[in-house]
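== chain A ==
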Amino acid sequence: EDIKLGVLLGFTGPIESMAVNMGAGAELAIQEVSESGALLDGSTVTPVRGDSTCIDAAAATAAAERLITSDGVKGIVGAACSGVTGAVLQNVARPNGMVMISPSATSPALSTAEDDGLFFRTPPSDARQGVVMAEILNEKGVGEVALTYTNNDYGKGLADSFQAAFEGLGGTVTIVAAHEDDKADYSAEVGALASAGGEVLVVAGYADRGGAGIVRASIDTGAFETFHFPDGMVSDATVEKFGSEVDGSAGQLPGSDSPGAEKFAEVVGDAFDPTSIFAGESYDAAALIMLAMQAAGSSDPKVYKDKVMDVANGPGEPILPGELAKGLEILAGGGEIDYVGATAVEFIGGGESAGNFREVVVQDGKFETVGYR
Partner candidate 1 sequence: MNKNLLLFGLVALLYIGTGVLQSWNTALAIFNMGLISAIMALGVNIQWGYAGLFNVGIMGFVALGGLATVLVSMPPVGEAWAAGGLRMIAALAMGGATVIAGVLTYKRMPKGRSRSLAVLGIFLVGFILYRMLFDPARDLIEAVNPASTGYLGGVGLPILLAWPLGGLLAAGAAWAIGKTALGLRSDYLAIATLGIAEIIIAVMKNEDWMARGVKNVVGLPRPVPYEVDLQVNPDFVANATWLGLDPATASSLWVKLLYAGLFAVVLLVLIWLTQMALNSPWGRMMRAIRDNETAAEAMGKDVTRRHLQIFIIGSAICGMAGAMMTTLDGQLTPGTYQPLRFTFLVWVMVIVGGSGNNWGAVLGGFLIWWLWIQVEPIGGAIMGLLTLPLPEGSGLKSHLLDSVQHVRLLTMGVVLLLVLRFSPRGLIPEK
Partner candidate 2 sequence: MSEPFLIGDRMSGGYGQGPNILHGCTIAVDKGQIAVIVGPNGAGKSTAMKAVFGMLDVREGAVRLDGEDITALTPQDRVGKGMAFVPQTNNIFTSMTVEENLEMGAFLREDDISQTMAQVYELFPILKDKRRQAAGELSGGQRQQVAVGRALMTQPTVLMLDEPTAGVSPIVMDELFDRIIEVARTGISILMVEQNARQALEIADKGYVLVQGRNAHTGTGKDLLEDPEVRRTFLGGT
Partner candidate 3 sequence: MIRVENLHKHFGGFHACDGASIEIAEGSITGLIGPNGAGKSTLFNVIAGVLPPTSGRVFMGDEEITGLPPHELFHKGLLRTFQIAHEFSSMTVRENLMMVPGGQSGETLWNTWFKRSLIAQEEAALRKKADEVLEFLTIDHLAEEKAGNLSGGQKKLLELGRTMMVDAKIVFLDEVGAGVNRTLLRTIGDAIIRLNEERGYTFCLIEHDMDFIGRLCDPVICMAEGKVLATGKAAEIMQDERVIEAYLGTGLKNRAKAGAAAG
């Protein structure tokens, strides 16, 4: 059988630069499985890309509609961006009984969306990260921060939960300033942030979009020297751009002390940047779909949807990136696996990632892991 998998990401539009590596990540997993020949008696898997545009719900639903009803995909990696993900889920996936595993839709609102057990996501909800971030800063003894967030569901959700948690711990948020991504200039935001002041600037944005613009302008004008980066900012793009200029800054991103991330980097080689945001999540999303198929012995989404949780969580043999063939074989033999993957996937109720976080600091222009929580 030739199984088709939809890769529905924002290839054009605002997150087009992130989507490149996300697509590559998902397709890497697909290729790995396909080449192993271990899936469902030697089935091959082919990716079919669809453009979710990130912002145009109608275009995204149309693309999803095409993937499912015309290309006949058996599962969808996607969508990217919580807004269109919700629309695709309600208008296409649920009616057609299609499994969707999103590698990047982190909005807390999706936790409660009705999904008939079809929707999963590999990154944790932003609500959780906000709490973790507050704890990290609090433990470092930071009492006063300025906060800027990218004005979308990700940024806003994260900012909300962080502010609540941080203030709950006795900290002060001097200012909460939204920024729009990909705009021409961020002087206004930096001006306001600088005026409000704070020991650290928390940048809940993206490394190659508005977040970077804010950091750049902050450093240049001397407004802030230390930053705190949530997952959207912890990527090679940040250190490439700022190097040791942001030494001493810290951050966290989903991840656990499992060797998954390292292994993922190894598997990727230099095909693309393995640390770029949501690339690992995309790999995991694709892998999970195929593993669940194997576990259910069927590529029918209505059947294998119930197996996604099983393969993602223990008990069983931990499976790292590059070991998908091994996982498939164990499953074929009736064994159990605990998929760890690039991002230490662990699903909790509602089909979303439990949220293990890796804490990092910037040293000598590089992100160094300092712990996990």
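In picking the candidates, the idea was that all candidates are chains of the complex that A comes from, given by their letters.
Methods note: a contact is a pair of C-beta atoms (placed from the backbone, for glycine too) under 8 Å apart; a residue touches a chain by one contact, two chains touch by 3 or more; residues count from 1.
Small disclaimer: the values here were computed from a predicted structure and weren't measured.
Touch with chain A in this complex holds for only one of 1, 2 or 3, which is 1. Residue ranges of chain A in contact with candidate 1, taken from their complex: 11-12, 16, 19-20, 49-51, 55-59, 61-63, 65-66, 68-70, 81-84, 86-87, 90-92, 94-97, 107-114, 116, 127, 151-153, 155-157, 160-161, 178.
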